[in-house]
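Every protein chain except one is present and positioned as in the full complex.
Every chain is named by a letter (A, B, C and D) in the order it is written, and numbering of its residues begins at 1.
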Amino acid sequence: MTLSLLAELIVMPLIAFVVGLALVLMMRRVRARIERRIGPPLLQPVYDIVKLYAKRTQVSHGIMHDLAIVMLLGGITTSVCFLPVPGLEGLARQGDLLTLVYLMMVPMLGLALGVGSCANPNGSIGISRALTAMLAYDVPFVFVVIGLAVAYGTTSLPEIIAHQQSGGIATWGAAEMPLLAIAGFIAMHAMLGKEPFEIYVAPAEIATGPMAEMSGKYMGALFVMQSFQLYTIGALYVTMFLGGGENWLTFLMKLFAVVFVSVALTNVYGRYKTDKVIRFMWTWPTGIALAGLALVMMH
Amino acid sequence: MSENAGSRNPLQLRDQPETCRTADAEERSAWQRVIGRFADNCRARSLFVLHYCTGCGAIELPPTITSRFDMERVGVSPMVTPRQADILLITGYVALKTLKRVILSYEQMQAPKYVIGFGSCTINGGMYWNSYATIKQLDQYIPTDLFIAGCMPRPEAVQEVFLELMRMIDAGKANAWRDYYRNYDHYLANQQALFGPQWHTPTDIVAEAKHYGLMGPGTTGPHTRLLDQHAEWALDRIPEDYPERGENERSER
Amino acid sequence: MSDVTPKYKGSVLRPLKALANLWREPATLPMEPRPAAPNYRGFHLNDWKLCIGCGTCQEICDNAAIRMVQIPDLPTDAKAGVKPRRPAIDYGRCCWCALCVDICPTGSLSLSREYIHVSSDIDSYFILPDEKGIHGLGFEKGWSKSETSDLLDHQRQEMECLPAEEALSGFGELVPGYDTQAAVLEASRCIQCGMCHEACPTGMNAPEYIRALWQGDREKAVAEIYRTNPLAQVCGRICTHACETACSVGRRGAPVAIRWLKRHAMDSVPPDQIREIAIAGKAEEPSGRRVSIIGAGPAGLTAAFDLAKKGHAVTIYEARSKPGGMMRFGIPEYRLPYHNLDADIDVIRASGVEILCNTAIGRDVSMAQIRGASDAVLISTGLWAARSARVPGTDHPRVLSAIRVLEAITQGEDFGVPRRAVVVGGGNVAFDVARSVARLQKARYGEVAMDVIALEDRDHMLADEEEVREAAGEGIDLFNSWGPKSIQINDGSIVALETVRCISLKDAEGRFHPKYDESTMVSHAADTVIEAIGQSADTSYLGKELVEALEWSRGRLKIDRAGRTSEPWLWAAGDMVEGPDVVHAIAAGHRAAASIDEVLAHMAVKPGNVA
Amino acid sequence: MRPENYKPVRHPPSHEYELYFGPNHPGIEGNYAIRVRLKGDVVQEAITDAGYLHRGFEKIMEERLWVQNVALVPRICVPDPVPMEESYARAVETLGGIEVPERAQWIRVLMLEMSRICAHLFTFGGNAATIGLYTNMFWGVTMRDLFLDIFEEITGARIYHMYITPGGVRRDLPDGVLDRLAAVLDELERKKPEFDDLFFENAVVINRATGVGVLTQAQALAWGVTGPNLRACGLAHDVRRDDPYLVYPALKFDIPTATSGCSLARMHVRRAEVEQSVRILRQVMERLRTVGGPVRAHLPNPLAWNVPAGEAYARTESSKGELAFFAVSNGGPKPWRIQVRGPSQMHGVQVLERILEGARIEDVAQIMFSLDACPPEIDR
Partner (left out) sequence: MTSQRASVPAQLDHILHEMSEVRVTPKGERRVRVDLAADRLPTLLQLLKGHGGFLHLSSISCVDWPETDEFELVYHVWSYESKMLISAHTLIAKSPGRFVSVYDIHAPAGFYERDIHEMYGVHFEGSPNLNKFILTSWHGPPPMLKSFDTRAYVDETYAWRDYNPQWLKDIAAKGGGIEE
């Protein structure tokens, strides 16, 4: 039992990483197609990460900078272990949705710690924006989570999945709670940090913010984080609203579909200003989520 | 997705013989050679270009990067800060003021890093050969891997320079960056000749060279010794020359 | 006027239409470099067969990107204006403006459609372009010369010419010369390639004086002229201008009017000033050597001037009444007014040369006397003996030689102006005499009746094109490819010259050997026949002893490169030893003077010579 | 892992801080820098720092022949080089009293308007990129490239055409190029709705750009703003109409204006200008099919061309505003003085500093791009 759990804890992040790389590739290809070009070759995400880890020199900005990267990578790998996928439950029964929501904040906090020690004002602005964004999208997201908890009577992810898979599409979260699904999608989109909510990278404003001082292996860690992030957030949405994965095929199809929609949308909008993002997040998605919550409570 | 447009293998060596790779000290064992080979392979296929328009050649970069020539299909993509980038494109003439930033940016980049000189101006002064304001030979100040002829080079030529650089990296030949460590004194001497003996940058190249085992015969010399004299001074305050502080203060209105 | 201020809040849905591109073909081009546009400005091409190495590309280059490279094994031809050098391009400088292509006088330079050169080897950015291009890949020509794209000014400034009617009415000068504006404009056409300098027998610094004229500094121009030519008034009018033949601008347009510019420089500076400029640099101390020169023609005068400036005492012995030689007696006044010639000779006199006129050797003074009084002697007595066609009837008294007629006209002697005359010959002398006599005919009879019979066809005339053209305008009829057959004499006076068709001029070996088609015969009515078919030297004055002592070669005096004969004290120069024109004589005069000066410098001063 | 030289950089511990925009910054157009002092997210003071692209043009132009400078002038402003060539050529023509053949005048207008479209397309792209809408940048640059193909065909070069020369243009148009240009214009008009959907009527873009970087008409006049930026404040001034040159009086075109003077208004004015340029190009192409004759006046040998002494002030409407060349000749073969008055010298320095004050940090890049400042023009 313990041994198989250990194996799962190794296999789950690996799967997440590989799938995440594929998602990154899809993201870049989708972007390229919308921009009327071909896009990167198949293994480009791998090349990028290997290249970054193969840098010969490496600048670091102090012990916090190094620790932050460990924290960041730890956070993302741990959160993956709490996300059940077909056949692998990992720690999903030990934790629940709320645990996951907390864990997903860890990488960002880690990043904040690291960037803080870089003393790059762009980085500082970036990370403060990232935390602001978190504040913005967490409000609707928390309502969505509450809605789910109320609707299913549990926050355990395997149980949520089981409930959704009980009656086909009709029992999917998205079908039962469309308003919450919409609000959840917007919040998730913001979590991915995509336009119009891409406020903390914003190259033209703050020179990629938190990433400004990241080089070599640290940048590589961020690239790894990106692929995990796409996977985690996509998989979480699939788990919450699209019935999870009956098997790997449907799971991946759903996962790619969700991320596809998100990364496609990002290419046709500009980014909002920070204050506008908060205002937007606290009005539209929050409103929808509250309405959805109210509907759920009424049932 | 259609792959037909990207059919040409960018890493196909044209007429470069498989010469001996410059073996690093750590690349001695067979296993390490394999690793090194693999790393070079990936390095060649993933090139991050620093988004810094140093001169007019930068006007041909947007076409190169965007849809018509789409450099991402061979793994070249723009990056915003020097920390993230692998390639420093010197797109044409370099004014004195820019040269300082170019050197700073170059030193902030993480090795292996590559410099490409665009057009005539970087080779021998180009159009501005008799201008008091621009430097004439880029490779005197930072080591340059490749040059492109043209004023300015077309996107196809820029594309070709990336492919050529990839071939060089893949073959382990794009090692100009080592020269900066091994002959730092020479480069520093040229920089100091322009900016005065006070010139120094926040990055301590000599220390880096020591740290990474890249010391060469010319790493230290009379000019790097000048740096030591300024070391104390540099700790205390932000150097006057970087960035142009104090000189630019607006008078009271 | 329209107000375009947006009034709406925009839409969040309309941007989604862009997603349609997910299913569209990308706009990306294939990786292979595209062929460039037909007039693309890529790397240089240079057609080495056309390139003359003039270096104009180097001059126009903004960026000093072009360097001329001397290539020893290339053909060189100073007369045709070809130098053994080719442009090399520094692609560390070039900006592909293609001004070099647009200015190239020959059109040899062009830019190809090749545009990719990537290398870490710095030396590969310095190339010597040829027809194949930088990588020898044979890319097509891109930006190249078109008829309208030339940057050079191909049109010569118009030189006015007296209308034929007016020209015929006297011996007034035909062309008035440039005014200042025209001269500056004409001077501005020069590209300073120096081909003219190489082509000129006396190596005149034409680029320098043209540049000085363009800058408005005529005094400097005159000074430049006098560095190599003391007969500038003469040369500015009647030089055969080898310079203009070699002129690079002339490759595709009209060559720069170098001769007229020289004339303008001389005409526009007052004589006093010219004299001052000319004799500047004269040796202050007399050298104590004495040089005698026989014949005050161009070679003699030039040598005299040079030697006098070196401080030697120079005396010229001239048999005729006035100095100038062929310049005065052989060239009609309308081409070279006597006062201009006199001006040049005045300058030479001012340099300290003594000219003794009406002093014939053998008659007034003997060769031995001259030799005894001098450290060195230069003979430059020209070609004054006329040749004859020797066809039946040429011994008639009204068969005159051109040189005698011209001389008589200059002297004002009456040789009997013919009512109808035929000139035999196709060279400049033939036209000089024909046109001079025509003027006299016009004055005396009110009409011109003059035929010129030339052996050569129209395209191979020896005379200058403008001479032929102007002569036609003056009513002189030219008959090409005809040779004299006989002279019809009736009652002791000539009635006609019979001519036959000339089929070929030269035999298989290229020697002069005309062939005639005897079946065609044309008769030219005339009362006088003037022969202008060449002259020879008369060296009888040298004395039998000296003639025997000297070495001869094919009837000509044998001299070394500098003009020194086999007798160490005797030099010869000018037409009598080598032809054919004034400027060559000047060049020979310079050479002889230099040689004499060098020899004199090593010679002990004769006692009693010190002035 | 850490080099021994690492030294922490000290920052003033304050709620006010400084941020360098540029020279190496994606939010900067070209190689330029703005130092902004911030309080929170709001700019307290902005100080521009130029000279990164200084090549001493005005100095080296004095060292070169009049004709050689033809190669130099387009390099003063990279995104919009043709007006530079035109201004310089016209200044020399005024000095030398040279009459430009009619066909050459039409060709020059063709070049100028194509260049304007290119520059505006580039600006749309850059402007969109500052707010993260990269798709529009990719499209804009790609569309611009089609025009560059036409430029290449006419002039033999994509960017630096060096085509307009004193006295006319260097070559006549190649055969069939007008048909190909017509096809490109059709393509542009076909794509226009797509650009509108994606950019000009995108709610996010409008939200970002409305009311940002507002310049009132009074301010614009006082600060010497010209071109689209001035027209976006409601003043319909255009050098092409008010100080006409070439054959512009014979052409029909509108001068689009807007009233709000904000970033969005500026972009919409530019968008309308592209439409007008297409309209002009269509008329020019029509005329070029009939107007014949030479394309270059007969000029002296460039190596020895003394331009008569005097001075000339040649103004041109570039894509960024009023461009002027002040040329002084002392009657010599080289210019005695050439001064370049670039429109960005106004709106890229003082005006930018002014309107950045009080702007939010998010808008700094957007304001700079919406003003369309061209740093090489400032630096020269």
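As a convention for this text, a residue touches a chain if its C-beta (ideal position, glycine included) is under 8 Å from a C-beta of that chain, and two chains touch if they have at least 3 such contacts.
What you see is a predicted model, and the numbers here were worked out from it, not measured in a lab.
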| remark: Check: shown chains touched by the absent chain are B, C, D
| Residue touching the undisplayed chain, where the options are D:211, D:224, D:294 or D:332 | D:224
| Omitted-chain contact residue, chosen from C:50, C:128 or C:161 | C:128
| remark: Touch assignment to the omitted chain, from B:49, B:90 or B:135, lands on B:135
| query | Which residues does chain C use to touch the chain missing from this display? | reply | 55, 67-73, 85, 88, 90, 92, 122-128
| query | If you put the missing chain back, which residues of chain D would it touch? | reply | 49-51, 54, 56, 58-60, 63, 94, 221-224, 226, 235, 237, 242-245, 311, 313, 315, 322, 324, 326, 328, 336-337, 339, 341, 345-346, 349-350, 378-380
| said: To test your reading of the contact rule: which positions on chain B touch the chain that is missing from view? | reply: 95-97, 100, 123-125, 129-133, 135-137, 193-195, 241, 244, 247-251, 253
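Throughout what follows, only the chains that are shown with their structure count from here on.
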| remark: Those chains that touch chain D and also touch chain A are B, C
| note | Leading the contact tally is the pair C-D
| From chain A, the most remote chain by mean C-alpha position | C
| Intercentroid distance (Cα basis), chain B paired with chain A, Å | 35
| request: Starting from the mean Cα coordinates of chain C and chain D, work out the distance between those two points in Å. | output: 54
| message | Can you pull out the residues of chain A that are in contact with at least two other chains? | response | 32-38, 57-59, 203, 207, 267-269
| said: I need the residues of chain B touching at least two other chains; which ones are they? | reply: 2, 5-6, 51, 66-68, 70, 73, 80-81, 127, 130, 151, 154, 208
| request: Would you tell me which residues of chain D are touching chain B in their complex? | output: 3-5, 7, 9-10, 20, 23-26, 30-31, 33, 35, 45, 47, 49, 51-56, 59-60, 63, 71-72, 75, 78-79, 122, 125, 137-139, 141-142, 144-145, 148, 158-160, 376, 379
| remark: chain C residues touching chain A in their complex are 12, 15-16, 18-19, 21-22, 24, 26-28
| query | Inside the complex, what are the residues of chain A that reach chain D? | reply | 31, 34-37, 57-62, 66, 119, 121-122, 125, 195-196, 198-199, 202-207, 267-274, 276
